[in-house]
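Every protein chain except one is present and positioned as in the full complex.
Right after this comes chain A.
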Amino acid sequence: MSTAKRQSTVPAGPKPPVNFSSTVTIPKDAVLQGTHSITIQSETLIHPRARLDSNLGSILVGRRSIVQERAQIGVEPQNIDAAVPGGVSLGDYVVVEVNAVIEAGGTEIGDGSVVQVGSRIGSGAKIGKDCTIAARATVAPGTVLPDQTVVLSNGQQRADKRLADARKLSTLKQINVVRKMIRNDQDKFK
């Protein structure tokens, strides 16, 4: 009986040096690869099949952040010629939703920002605090967004005048619920 999942034939890359807080929740199905360091700070939640790639630079994920399924952090920029070397840094309370892509190259995402389903953040973009990148939106490489900006999928931008703290609260609630459902397996990556 070989009902085991088919293993990828591509040899796994080197194990990146990791630096986890003891309160991080990361399942064994998450994919961490690359050569630079990957730092994940306290109470952050990584979903299964999230992919963090530190081949081009180190990755920092702040406190109480969520990286959802099939989100890709630190991927190779689409336009490799214009890319600058560097990694990705996510602030605190950042939510990277399903299928979102964040390119490497000194990309920064400020505290409390949400990168929604299927969106793409270009290499070297600097996104401020409490921003929302709406579903399927694209942020061009090198863009600098001020705090509390909303980027819609048609490219329109607007200022968000909501109270940001309410969103942090819901992020926290989400972490508290989901961490009970995901089996933590930090040791696999160490």
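As a convention for this text, contacts are C-beta pairs under 8 Å (C-beta built on N, C-alpha and C of every residue); 3 or more make two chains touch, one makes a residue touch a chain; residues count from 1.
The working rule: contacts and distances are computed from a predicted model.
Chemist: Name the absent chain as its UniProt record does, using one of the following: "Origin recognition complex subunit 3", "DNA replication complex GINS protein PSF1", "Probable cytosolic iron-sulfur protein assembly protein CIAO1 homolog" or "Dynactin subunit 4".
Modeler: Hidden chain, UniProt protein name: "Dynactin subunit 4".
Chemist: Can you say which of A:Val98, A:Leu152 or A:Ile182 touches the chain missing from this structure?
Modeler: Per the contact definition at the top, the residue touching the missing chain is A:Leu152.
Chemist: Just one of A:Lys15, A:His36, A:Lys126 or A:Lys168 touches the chain that is missing; which is it?
Modeler: Selected residue, touching the omitted chain: A:Lys168.
Chemist: In the complete assembly, which of A:Thr25, A:Thr132 or A:Gln186 touches the absent chain?
Modeler: Per the contact definition at the top, the residue touching the missing chain is A:Thr132.
Chemist: If you put the missing chain back, which residues of chain A would it touch?
Modeler: So the residues of chain A touching the missing chain come out as 132, 134-135, 150, 152, 156-163, 165-166, 168-169, 172-173, 176.
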